[in-house]
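Of the protein chains in this complex, all but one are displayed in their positions.
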Amino acid sequence: MIASRLKKITSLWVVIVLLLFVISIILGILMRLNQGDVIQLSPVTFYTDMTVHGLTMISIWYVAGMAAVNFIMERYVTTSKPANIIALVFTLIGVLMLWASTFIGKFHAGWTFLYPLPFKEMLKAWATPLFLFSIAVLGVGWLIWCVSLIAGMLKKYSLAQVFAWQYFRKGPKTETPPFILISMITLVGIVTCLLAAVILLVLLFAEYFSKGAFVNDALLIKNLTYFFGHTIANEMLYLGLAVIYELFAEISGKPKWKTTWYVALAWNCTLFFILTAFFHHLYMDFVQPEGLQILGQLASYLASLPAAGVTVFSIVVAIYRTKINWTLANLLFFIGVMGWVVGGLGAVIDATISNNFVLHNTLWVPAHFHTYNAMGNVLFSLGFFYWFSFQFSNKMDDNKLSALKLFFLVFGGIGFLAAFYIGGADSIPRRYSNYPDEFPLAKTLAIIGGSFATIYLIGILLFFVNISKRCVKILFSRSS
Amino acid sequence: MCKNLILPFILIAFCKFTVYCQPTSGWQEEVNIYKQIYNAPITLINGEQTSIDKLAEKKPVIIALVYTRCTGICSPLLLQLKESLQLNKNNNNYTVLVVSFDSRDLIPDMRQMAHLFNLNNNSHWNFAITDSINRLISSIGFKPVWNNTIKQFDHDALLVGVNSQGYISKKLVGLRNEKELELMIGSINNVYTPTYRLPGQNTLFSCFNYNPITGKNKPGMGLLLIALPAILSILLLVVINKFVHRKEEV
Partner (left out) sequence: MHYSILVLFLILAVISISVFVYVFLTSKSNDNQSTGMANALQKRFWFILILLVILCIFASVTIPKSPYYQFADKQPSKVIHVAAQQFNFIMSNNAIDPKSPVGDAYITVDANELVEFRVTSLDVNHGFAIYDPAFKLIAQTQAMPGYINRLRYQFKEPGLYHILCLEYCGMAHQVMRSYFTVK
C-alpha cells in the first residue's frame, strides 16, 4: 500500500534525527555545565557549541516534522520520493558544512547569525562564508521538498479546496481532510520564511563579496533574520500538529476528525498571524515603528487562537470521559500538547511588550522555546517515530519500559525547564558562557538544569535504541 | 502580471543600492542636546530688542547661524530652509531666527539679507544680530574658524531647534531634506520619537522613514524586502497550481 521506498527513506530520517538529537542534547548539557562552573570551556568553544546546538536542533526537528508529514501525505496524494531524498542529502551536507564552519572554523555568531556579527573576526576567514553556504544548502534542499509536497497536494485538490475555502459556504460538497489543510498552511508559511532566508543571504553575500562597498541596514537584516528564524521555529510545531490531527484519533481507536468552517477559518488566519508574529523579536529596538510592535503583540496573541482554541480544546474534548486506547504514541502526543500549552503561556507572557522590557534576552526566552520544543514538538515527533516503527512489525509494544521512558522525559524536562524559568524571572541573561558573581542563583540553576537535562537525555536514549533498532530493520528489509 | 511589476522593482532596488553614501560626522548633532541655550539678547531688523528665551516662549524656534559676507554654505542653507518650510503645511508652530555670528554684521546687513531672500515680511522669519555671539555659539557647540587666506569663516551649516522652555532639543548639521526638518519641528514641539537615525548611513534600504508631523512611518525600500517573501510565495503557489494542472491537460 505504502511505497516501500518511502518507508525506507522515512526510517533513515528517523535514525538520523535521533542520532543528531542525542549529539545536540550533549552539547546543550555541556553548555549548562560550563555555566555552572562544573567544566571549563573557553568562551569561543562555548559559543561555537551554542551555534551548533541551535541550528542543528532547528534543522532536525524541522526535517522530522517534514518526514512525518510526507509519510502521512502519501495516504492522500502521491509524493515525490526524489524530492525527499534530495532534501535528505542536502540536509546532511548542510549539517556537515555547518559543523566544519563551527567546530573547525570556530564560527560562533549564534544560530541567528545577527548581522553584522558574522562579518567580525572569526578564527578562520572561511568560517563565515561556509556557514552562510551551509544555510543556503539547507534552505535549497528544504525549499525543493516543500514545493514538491505543495505540488503534490495541488495535483489532487484545487487551490480553494486545499485551503478549505469551500467550508465558508453552506453545505460544502467536497471534503478537505484537516491534515491536508494544516499541511498546506504550514508549508506555505515555510516556503515564505525560506524565501526570506534567500533574500537575507543575498544581502549578506552582497556585502561579503563587495568587500564592504555595499553596506546593509542593520534593522532590515534583523527583521529578515527573525522572519526566517522565528517563523521556521514556529512552523515546525505546526507540522507536528498536522500529524496529530491525522493520527491521534486513529491511534486512540476513534473516528477520524473532520474539517469544519471555523477550523478552516482559524487555520487560514494562522497563515497571516504566523508571518507577522516575528515582530516580537524587535520590541526592544525602539527604531521599529510602534505600529509594527503592536501588530507583533496582537499577532503573537492571535496566533495562539487556532492553535490553542481549536487543537487543544479538540484534544481535550476528544478525551474527556471517553475510553481511549492509550499507547505510548498517543500518550506522547497528549503530553506534547500539554507541554506546548505551557510553553505557549510562557511565550504569551514574553510576547507582551511591557513584560518583554524586563524579560527580553533573559533565560525566560530559552525557557519558553525549550518548553514547546523539548516538551512539545519533540514529543509529537517521537510519537510519530514510535507509531511508525511499530507500523511494519508484528510485535506489539512492550509496556515495561514505556512508563519509565515517559518518566525520564517528563521529570527531566520539568526540572530542566524550571531552572530556565526561575533564571529568567531572576533577570539572568541568556547566551552567557559564564555568569557574573552578582547572580547568586545562576550557577546553581545551571547545574540543576544540566542534571535534569541528563535525565531527559536518558529517556531519549531509551527511545533512540528502541526506535532505531526497528527503523534499521525496515531500512534493510527486502523490498516487498 | 504582478510578476512583471515586481521584477523591475527589485532590479531598480538593487541598482540603486550600489550607490553608497559616505558617512558624515553626524554625532555632532548629539552635542549639547537638552542643554539650555544661552539666553542672548538680540536685536531684530525692525529694531525690536528681545531675547532668545522671550522669542521661544511665544513659539519654539529654529535658529540658523549665518553671516552676510559668506560666499559659501549660508545662502544655500537659508534657501533650502525656506523651500522646505514652504512645503511643510502640517505644523506651523515654530519661528525661524536667522542670527549672525559675525560681529561685523549690523542691522542694515541683516535687513538686506532678509530682503534678498524675500523674507522681510514673513511672520515666521526673524533676522537678528546679537552682541553676545561667543556665549551663544559656545552654548550651542558651534565652532566657526576664521580663515585668513580666503577672508571667510570655515563653518558648518547648522540649524538648532529650541523648544519653548529654551532647551536645545535637536540639531541638524549640513543641508538636510524636509523630512528631517519636520523631525526637528516635531522635536521642538516636544513630540517624542523613540528613535533617531544616525545621518550619513546608507538610508536607501531602510525599512521606514519617520514623519513626526503625521506621526507615521512611511514605508521605505526595506519594507518591500520584508513583504517580498510573502508576495513571492503567493506567486509561487499560483505558478505551481498552473503548472500542475497544465501537465494534467497534456
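Per-chain residue numbering starts at 1, and chain names A and B are given in the order in which the chains are listed.
Going forward, contacts are C-beta pairs under 8 Å (C-beta built on N, C-alpha and C of every residue); 3 or more make two chains touch, one makes a residue touch a chain.
What you are looking at is a predicted structure, and each value in this text was computed from that prediction instead of being measured.
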Omitted-chain contact residue, chosen from A:L204, A:V263 or A:A277
A:V263
Footprint of the hidden chain on chain A, which residues?
43-44, 47, 108-110, 114-117, 120, 178, 217-219, 222, 249, 254-255, 257-260, 262-263, 266, 284-287, 290, 293-294, 297-298, 301-302, 304-305, 308-310, 313-324, 326, 334, 337-338, 341-342, 345-346, 348-349, 352-355, 357-362, 364, 421-422, 425-427, 429, 431-436, 438-439
Considering the whole complex, not just the chains shown, which residues of chain B touch the missing one?
25, 27-34, 163, 165, 167, 190, 192-198, 201
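Just so we're on the same page, only the chains that are shown with their structure count from here on.
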So what's the Cα centroid distance for chain A and chain B, whole Å?
46
Which chain A residues qualify as touching chain B in the complex?
147, 150-151, 154-155, 159, 188, 191-193, 195-196, 198-199, 203, 206, 213-217, 219-220, 223-224, 227, 275, 286-291
Can you check the complex and tell me which residues of chain B touch chain A?
17-18, 20, 194-195, 197, 201-203, 205-208, 210, 216-217, 222, 225-226, 228-230, 232-233, 236-238, 240-241, 243-245, 248
